[in-house]
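I'd like to ask some things about the structure below.
Of the protein chains in this complex, one is absent; all others appear in place.
Here the chain labels run A, B, C, D and E in written order, and each chain numbers its own residues starting at 1.
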Amino acid sequence: PGRLHAATHEEIRRGATTDVYFVKTYEVLRHLGALNTPVTADVFANRAGILCGVEEALNLLRGLPVAVWAVDEGQPVEAGQVVMRIQGPYGAFGLYETALLGMLASATGWATAARRIKEVAGDTPVICFGARHVHPAVAPVMERAAIVGGMDGASCILGARLAGRDPSGTLPHAVMLIAGDTLTVAHAADRVFPPQEQRVVLVDTFQDEAVEAVRIAAALGQRLAAVRLDTPSERGGVTPGLVREVKARLAQAGFGHVKVFVSGGITPERIPPLKEAGADAFGVGSYVAAAPPVDMTMDLKEVAGRPVAKRGRIPGAAPDPRLRRRL
Amino acid sequence: PGRLHAATHEEIRRGATTDVYFVKTYEVLRHLGALNTPVTADVFANRAGILCGVEEALNLLRGLPVAVWAVDEGQPVEAGQVVMRIQGPYGAFGLYETALLGMLASATGWATAARRIKEVAGDTPVICFGARHVHPAVAPVMERAAIVGGMDGASCILGARLAGRDPSGTLPHAVMLIAGDTLTVAHAADRVFPPQEQRVVLVDTFQDEAVEAVRIAAALGQRLAAVRLDTPSERGGVTPGLVREVKARLAQAGFGHVKVFVSGGITPERIPPLKEAGADAFGVGSYVAAAPPVDMTMDLKEVAGRPVAKRGRIPGAAPDPRLRRRL
Amino acid sequence: PGRLHAATHEEIRRGATTDVYFVKTYEVLRHLGALNTPVTADVFANRAGILCGVEEALNLLRGLPVAVWAVDEGQPVEAGQVVMRIQGPYGAFGLYETALLGMLASATGWATAARRIKEVAGDTPVICFGARHVHPAVAPVMERAAIVGGMDGASCILGARLAGRDPSGTLPHAVMLIAGDTLTVAHAADRVFPPQEQRVVLVDTFQDEAVEAVRIAAALGQRLAAVRLDTPSERGGVTPGLVREVKARLAQAGFGHVKVFVSGGITPERIPPLKEAGADAFGVGSYVAAAPPVDMTMDLKEVAGRPVAKRGRIPGAAPDPRLRRRL
Amino acid sequence: PGRLHAATHEEIRRGATTDVYFVKTYEVLRHLGALNTPVTADVFANRAGILCGVEEALNLLRGLPVAVWAVDEGQPVEAGQVVMRIQGPYGAFGLYETALLGMLASATGWATAARRIKEVAGDTPVICFGARHVHPAVAPVMERAAIVGGMDGASCILGARLAGRDPSGTLPHAVMLIAGDTLTVAHAADRVFPPQEQRVVLVDTFQDEAVEAVRIAAALGQRLAAVRLDTPSERGGVTPGLVREVKARLAQAGFGHVKVFVSGGITPERIPPLKEAGADAFGVGSYVAAAPPVDMTMDLKEVAGRPVAKRGRIPGAAPDPRLRRRL
Amino acid sequence: PGRLHAATHEEIRRGATTDVYFVKTYEVLRHLGALNTPVTADVFANRAGILCGVEEALNLLRGLPVAVWAVDEGQPVEAGQVVMRIQGPYGAFGLYETALLGMLASATGWATAARRIKEVAGDTPVICFGARHVHPAVAPVMERAAIVGGMDGASCILGARLAGRDPSGTLPHAVMLIAGDTLTVAHAADRVFPPQEQRVVLVDTFQDEAVEAVRIAAALGQRLAAVRLDTPSERGGVTPGLVREVKARLAQAGFGHVKVFVSGGITPERIPPLKEAGADAFGVGSYVAAAPPVDMTMDLKEVAGRPVAKRGRIPGAAPDPRLRRRL
Partner (left out) sequence: PGRLHAATHEEIRRGATTDVYFVKTYEVLRHLGALNTPVTADVFANRAGILCGVEEALNLLRGLPVAVWAVDEGQPVEAGQVVMRIQGPYGAFGLYETALLGMLASATGWATAARRIKEVAGDTPVICFGARHVHPAVAPVMERAAIVGGMDGASCILGARLAGRDPSGTLPHAVMLIAGDTLTVAHAADRVFPPQEQRVVLVDTFQDEAVEAVRIAAALGQRLAAVRLDTPSERGGVTPGLVREVKARLAQAGFGHVKVFVSGGITPERIPPLKEAGADAFGVGSYVAAAPPVDMTMDLKEVAGRPVAKRGRIPGAAPDPRLRRRL
């Protein structure tokens, strides 16, 4: 099979994803005998957000002859705030500018969106379902960032592991359609899942959600932990009224213990009315995965010990107590 | 050094970036004896865009016992249009749903933004400078998509190569600051660059752009192909008036051959007035790189030869002449 | 039982619903010996609309010693256009000003809204379901006005009869809930309805609409004329996607002859996408019933043969070819 | 003369204004032997408002074998709140659903608008002048609802009587135009009105309002209670500046006791500046009369003792302390 | 009495209204021996407009050792267009930069607003009534500019004379209030005005305008040329309905020859409906008088024969056929 288009770890480390001008930069600086001029480079965020990507960036820089300071992951940073400072010969790390900025920008974008979700969800668990909206090469980066931003879990296996969590998820529409009946799937899952794993059943594939929820609850009884509502937009999506009714009908049928897990186009605006209607957990995908990067800029602020800056920026690397020595 | 957080090609191929529920799905279907039920799965776009990511997706599927049809990359697709159809035993490809959708969604998002840029730029060359806004693992995916969408070049080495182009770029602010004078750098580059490579010099690091442009032109003469303007927002960015003036002052000093290359926060709205003022080429970064994915959905439409669909969708896989057999 | 609050026909005819000041007016004019001064009174519309209420107004005036000219019902009238002209001794009809204006204003308001619905619906039938939104005393007035405005039928028995139509309607949610199953009701209706009456079954009471529609169609076969969708807002209302899917699933099951009748919060904005998705008929209630009146004003324009007008209006009753002599 | 289009009390009571499907419902239920199934039906408001129409609805239901609970008229109700509950055999009251909902919806719409007017008017009297904007059959219903909503009087004779008030109103423009001079009318009214009735004279028919007001005041002296300003829009309507000036000129001429009564297109937005300018009373017509209904829905919540509901609603009739047993 | 604050002609000519920095400029240039360096100065408009002020500016420059080119007054000019070019020793005219720019900016602002009024008024005469909104020292400048912009007359005596017109105006409210009756004033004016002067009477001082207009017309008959309506905002201003009614009532009374002249807060938006209602002429004050200046900038473009410009502008004085040699 042909190669995947994503860069491998080795390609990233040898600079293949860098902008070509850094190659030209090296030639010129070598010609000028200035490749190893000691410099201080500051990375700052162009808008406010929740910082992420620092640990991966350190993994990229580790082993190079540089000193690195950084703000901690998960901390809020302001527009213009220095989030990372690198000191060393320019030739030792200049090649990584593009990669470093990209790691920080994309992870910080995701963590920032995740924080906004968590702020409105409060104690209600929110799980990241965003892997299908991003390239698989960065799906684990995104899901880890979602957890750094405050979300409670992730469905992508590698992403959850990077964040030190077990992945969480429920059976999809496909298995329902293959089996032909939600109840068949519910019974099978109940048989094959280990006892400690929660039974959560998606109930919108064939039937009205309230009808199906009561039917599944009647079959699994106390072993049914939750039903998932993922009603498509052609059917009006999941409304607060639907959540309220499903919970009421379950309770009236004696299944008040069954929780309701809501997914499908969840945004910060939709969470409060759904919570108030009784939603017990949320799966959030596109809102986090499609979050724009928090763009980062790297500026040289000292060259051979002298403060410098390009026009528009203030020369010199000012001390900043929020920066912590990491390498 | 610790591992990078991006997934490797091997991890993607063995399903580590998939959503965990596909693992559960396999267990349940195996229990039901239905894992290898023949199915037809349709992937459709949730909003209109320029399709991309198909070739990488085929590279992922190649070698599996499935038949695949797809729309060609670079084609416009509508909301709801089927862009890929996969037929085969569900167990043979179900694991790749998350990865496939992510490849298509993100690449299509980037190609769609690139097309919009190219439409307003017309014959004026536009180069992708977006690598620093995305994770390095997907920088080549993004830059390739930008070229599929119609852009004329890319600065990321691997990205340009994937698209069969040479990477293009100019010397950055950092080399100017290390050397301490734009002219020093211009002279050195002129010395070390091969003759066929165009000399393009960034002229906003230390001085007023018009002053510096004329100074560099006076030194390099006919060998100077272009100056690049990347004026930061603290200095008002690159305005149409600045482009017009730099071109006029160069012409008045006898350097009418020198082109003007503009970068920095370029959007479709900013291109027409800059073009009209005389800009000869653009570098576009954030607008393309931060483009949201064009979300994709995969639905089973046939199971064991029967048309099916979940509630909200129409059962059956309708023939579509825009789909071409690929595997 | 206590009396209903609506006025009876007799109360209207003897002036009990008039404004009290007309009583005072009579006393003063009698004192001045001017009660039977010949006058010309013009009624004009304050905003544009489709004129209605003229026939009922003529029924009120018939038998009085007055000459009356009017524009025909169903005609569009402009803001400021004279829609009715009355000539005779003031004392003969002054008492009816309030009643006349009210009849014209409310009926014209309803007919105007109905016309707007019909304009967007085109050939697709639209039935008025608005009786429950207005007082029963005026429900027939409203439904007749809806038909004058262009709608194709009405569910209120008396209203339809006034307009020379048979009332039309389908079985409500209540009968489904009492019977406990839509199919039970469908079978019973099929038994008791005369052969020439169309079988239309409401399919959103208990189940997913598409599931229920196919189930009812399988039972009644060619005798099922249509299903009605009235999905409540808690379930997202009736979306174009739902209509499209129900029609597709019926056709796939061999019931392509079954039409889809849509109701529930229908407005002019919602009709085009629903029509395009395949809706075959609409029931419209609140949009027509809650339409504001097209306010009417009656001005004396001649007194004893002389042109007059209050400040702000132009004296005299100008000839108008759109007025036709009626009494 | 031909019949009026409004329904008579007898037609309402025998179901002629009901939707035709209730007739069909009866046939089907009789066929199923379920016509007299005991049910509980809840009526709820679709948006918040001031409840009205309950007493008329009770007059319709009185004598039927049903138990009825209701919220009191004049109380604020919320969206979704149950405002009336009926228990009994469905066949005993199902026919009245359309009529009941219409009575409650329209009266509640009017009372809600009236309450909003009264809230901004505070202690300043507001009289309903809306009869000419609605059909005469419901004019008394509307005016009674306005008083239930809090307004201080009504001009429609029957409406005021239903609310236990005397109707109030002033002489109209027509009598002025017939007499040819406001002063002639003022003198005549002064002669024929009983002593206890207030003399209020409309002063905008022929002359500038301030000029006419002082002229009438000079003629009637202490017997003039108020002047009414009803300036038409062609003359700019009644502005706060006009009220202020009329009051000042009356006071300067020694008629500080004369009040100013304002009418013509009064809305909640216009009342505060007019009050502040000195307006002593308001006549409000279109704002109340054209208020949209507060739509009501009747749902079966118990059938034969079991809780039920259609999809989208919660089964069962929950106890509600705001409901009071009425029948 | 103390002095007026406006500058006299002599003060303007000797530079007393210039910015102080030109004084400093002279000292510095004299010190550098560069005061009489030959220069070319271009004046350009910062936004589009109708050029005015050129003749006054030439009157200021006449007699100095400079050559001057300019666009003609009354011509439309674009943003950035050169409207005047001055060549000569800087010391000969630098002192007048502030005064020149101010003359052009303010007169062009007024002429631009006047043109917009004239464009919507078409053939209907428009008279400038703006003198009371500007300082008397510039009232004639403004009124002349209004006529250059296309208006048909002006009320300010000196302004009209400068534009070669006779001033036009009508008797104000003050004379009515002193005389106590509009008719008294009309009679007196009819007596004292020369025969060829049109009798135009303001009719809104004491009475309803329509009543007063007919009364004055009855008294003056064919000698009454027009009535003026200047209704204050407290009375709703002059509405199209008022114009229509006054014209109709005059015609009905046999005075169809009397024209209607409208004033009071006239803007381009209000003119079309008033014209359509029959207005025969307009007095426009604040819209023209309060128009913002069309700011002008003077840039040196040649110094001692060499093209120059400050940063942001293009060096050199390009030939422009729209410039005509004036001095």
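Structural remarks
Please note the rule applied: contacts are C-beta pairs under 8 Å (C-beta built on N, C-alpha and C of every residue); 3 or more make two chains touch, one makes a residue touch a chain.
All values reported here derive from a predicted model rather than from experimental measurement.
Residue in contact with the omitted chain (choice from E:45, E:84 or E:139): E:139.
Only one of E:92, E:225 or E:303 touches the absent chain when the whole complex is considered: E:303. Within the whole complex, the absent chain has one touching residue among E:48, E:120 or E:179, and that is E:179. Contact residues of chain D toward the unshown chain are 208, 210, 241-242, 244-245, 248-249, 252. For chain A, the residues in touch with the chain missing from this view are 307, 309, 311-316. Counting over the whole complex, chain E has residues 1-9, 11-12, 15-25, 27-29, 31-32, 34, 37, 39, 41, 55-56, 58-60, 62-63, 90, 94, 97-99, 101-103, 105-107, 129, 131-141, 144, 155-160, 162, 167-180, 184-185, 188-189, 191-193, 204-207, 231-235, 286, 289-290, 292-293, 295-296, 298-300, 303, 308-313 touching the chain that is not drawn.
One rule holds in what follows: only the chains that are shown with their structure count from here on.
Each of A-B and A-C has its own count of C-beta contacts, and the greater count is at A-B. The mean-CA centres of chain B and chain E are about 57 angstrom from one another, to the nearest whole unit. For the pair chain C and chain D, the distance between mean C-alpha positions equals 21 Å. Of all residues in chain A, those touching 2 or more other chains are 206-208, 211, 231-235, 241-242, 244-245, listed in ascending order.
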